[in-house]
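For reference, the structure is listed below as structure tokens.
Only one protein chain is missing from this complex, and each of the others stays in its spot.
Chain nomenclature is as follows: A and B, assigned in order of appearance, with residue numbering initiated at 1 for each chain independently.
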Amino acid sequence: MKFYRSHVLIAIDDNSLKAGVKKIESLLRAKLDKNNLSEEINVLETGGLGYFGTGVSMTVYPEQITYANLKEEDINDIVEEHFLKGRVVSRLVLNSTITKKYNFNYKNRVVLENSGIIDPENIEEYIGVGGYEAWEKVLTQMKPSEVVDEVKASGLRGRGGAGFPAGVKWSFTAPIEAKQKYVVVNADEGEPGTFKDRLIMEGDPHKLLEGIMIAAYAVGATKSYIYIRGEYKLCIHRLEVAIKQANEYGILGKNIFSSGFDHEIEIKIGAGAYVCGEETALIESMEGNRGTPRYKPPFPGVEGAWHKPTVVNNVETIANVPAIIKNGADWYNTIGVEGCRGTKVYTMMGDLKLPGLCETEMGTSLRTIIDEYGGGMKDGKQFKAALVGGAAGVFLPNEMLDVKMDFNSLKEYSAVLGSGAILVMNEDVDIVDILWSIIRFFRHESCGKCNPCSNGNPVLYKLIDKIRKGKGKEADLDMMIKVSEVMNKTSFCALGQSPYMPIKSAIDNFRDDFLKRMK
Amino acid sequence: MIVYLNGKAYEAKPEETVLQLALRNGIYIPHLCYHEKTGKAAKCRACVVEVEGIPGLKTSCNLPVRDGMVVSSKSEKVLQAQRMVVDLALSSGQHDCLSCEQNGNCELQDAAYYLGIERPSFQLYDNDYEVDDSSEFIRVDRSRCISCGRCVEACNKTVVNEVINFGNRGFDTKIVFDNDLPMGTSTCVQCGECMQICPVGCIIDKRSIGSGRNWEFEKVETVCPYCGVGCRLEVHVDRKNGKIIRVNGVEDSPTNNGMLCVKGRFGFDFVNSEERLTTPLIKENGKFREAEWDEAIALVASKFSEIKKEFGSDAIAGLASAKVTNEENFAFQKFIRREVGTNNVDHCARL
Partner (left out) sequence: MYEKIFEKYSPDKENLIYILHDIQDSDPQNYVSEDAVQKVSEFLRIPISHIYGVLTFYTMYSTKPRGKNVIRLCESPPCFLKGSEKILMQLCEILNVKVGETTEDGFFTVELCACLGICGNAPAMMINEDVYGDLTDEKLIKIINDIKRRA
């Protein structure tokens, strides 16, 4: 392997592409060439670095200096100052408090451990950091049932929202005798405020593939699908590249590592429907139908895609699997809290200093996430509320900031972890507006299959719209709770059951905001 | 197998659902989308019940019975939920019963009556669907649709014409024909299965509009006169004037399972037609005169005999009808072959 004095990692994602990263990268390469540095300095493309508003950014190793918001004219300085003279161009360095947090942030990472460090379009880089070791271990040393047991013992719970234990899910499908079984990865990330799966797929697609293969081996599936939103163009591209490379390396395909196990992974793309995040609606969509949910039972694990046993897991859940297999369930059990193991990726947005994402142990308090990872409130404003879990989440007021972020602790507050989206609102925000936008979202995304959801959401929208326009009465609040409660009890799938949570928590915790509109 | 429903024990069949058990025993649970033929859709959510040991509410249309199961369809919690669910369905469209053809024969009305809903609590309908009157026999008024999905299921799975589907989504979901064409210009063959299975006044018989209330008609069962399949019909007759108002298929008939074709369902206008022959006619001097059956048959027999004698048997041919039964067709060819003495016999379905 060639030795380089320095490695420069350039973050390539939707944002940096917009900011002209490609142009800047070629300028950098040209400039390095001109100064005869291209043999010493290795320029690599990598996934997003995990925070936002940084335009074109790059990190120089081994110094670990991150430059951000780069313009074309800055390249001269970086090459001449940093690479030729060894002096850091301080005016371009990303705010040091941020980088400090950023490095701290990496310590806890499991699923995002490689994001922003390796080139996601190069399989060798993934292998270089220990990738596909778990896959090899599984194929050469473990029986399928042992893999299921290991994941069961790890206590890994589904990261899609419901928190169902992944190992238990697999154990329903594994013993079924069937000619064909499938693993389906739910990458239809549509929960407002959620983009964790996007960053996993953009930053480390091979980790997802490795997880899929392990899951497939465990349950005896020879074919897997990744169902991904049509809007996630870069993810689709990176996964396609990754699948191609894995096939070329014999990691995927027929008779993998001479084990006799065959596996094939195919990408299925969506066409814009939030409800397809529901596993049975996703399967319907995959089959080429309208994405409306199916009745359970039979559960997909028994009868799923094309009526074959199908394990459906979220991207983040699957991305946890390689580390569990590689390091063992005991290791995984040292992370997180009892009943809820491992890390969780949160996407933080709203009125924060550092909107973006972080991965931290289950059970970290909401306050820690907001203050430390999110950098605290922006512009010195006061915290008012956090919407935790996406649109189907709960508004938490100041008094509940110390809640531990894991499935069980949140339940005590009638809250949910959901997808891990955290929308932070400051004192200037009117909860009525946000709730209005949430209900509008549900009204728009209701699939129309069942009566309570397709008619209940328009009723809720009419009520909140009336309140927002100052024409509401206090009785309308009770009616909203009453309608959404019945929707919660009677709707076909989670979509219709969801509006109750934001509505109830908004009205309970921020009633004054509503009453103000009625004066 | 014993299931306790509202505190009383019932013997249940192993394959049935709680809703089927209840209906079989004369206990009404509101339901809008369930139909024996199209099965459990669990879409309307009006049939929710409470089951001991299971948290929340369950739709009874797809809830299999279990031995010892304790179900309540009348607890306050259940009724409250049912009331809101049916209220939402009522609020979704223009469900005015006063001049609706289905008044008295509407499952939404039944549910509202049972739950004591006087009028919908909300007004969601904003009247942008025009009534689809394009088809010869069927009127589609989407403002009365509750998206139960029975017609979609029936068109695709029962009669397999594959014309109807849901279009759009959410509140805007509506039934569409092909590419959202008017029914009359779509590939619909007017079998009317959707109309028969529609629980409300959305898809209705166009020609019977205004001819009377459903309960005024006598329902007479008979066999379709058109072809040899022998579909069972339920003919709605207005005894006041002796007119046929409409025809439905008999749902539990083993021959047609409630289905009919366009002729059987809509082709009955000949019954009261003034041009209909009710007695044999004999042509004399270029004019028809009414005759008795005996006279007419004797005349035909003598003419056949004459032809046979003069030109031979092969000068005569017999053409049978698809409208009569196999037995009648058998007798007919026997007559042509043995009595007339020719093999010149065929059937209209081969032409």
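By our rule, a residue touches a chain if its C-beta (ideal position, glycine included) is under 8 Å from a C-beta of that chain, and two chains touch if they have at least 3 such contacts.
Note that the coordinates shown come from a computational prediction; the quantities given were computed from them, not determined experimentally.
In the complete complex, the hidden chain is touched by one of A:G47, A:G193, A:P322 or A:P452, namely A:G193. Looking at A:E40, A:E72, A:E146 or A:E287, the residue that reaches the missing chain in the full complex is A:E287.
Checked against the hidden chain, the listed residues A:G116, A:P355, A:G472 or A:G496 yield one contact partner: A:P355. The chain not shown here is touched by just one of A:I265, A:L387, A:I464 or A:I507, and that residue is A:L387.
In the full complex, subunit A touches the hidden chain at residues 14-15, 18, 51-53, 189-195, 198, 229-233, 268-274, 285-291, 347-351, 355-357, 387, 391, 421, 423, 425, 429, 433-434, 437-438, 440-441, 444-445, 447. Considering the complete assembly, subunit B touches the hidden chain via residues 156, 162-169, 176-180, 187.
Rule of thumb we're sticking to: only the chains that are shown with their structure count from here on.
The centroid of the Cα atoms in subunit A and the matching centroid in subunit B are 51 Å apart. The touching residues of subunit A, when paired with subunit B in their complex, are 273, 290, 295, 443-452, 454-459, 462, 482-483, 486, 489-492. For subunit B in complex with subunit A, the touching residues are 32, 40, 42-46, 48, 56-57, 59, 62, 80-81, 84-85, 88-89, 91-92, 122, 124, 146-147, 166, 168-173.
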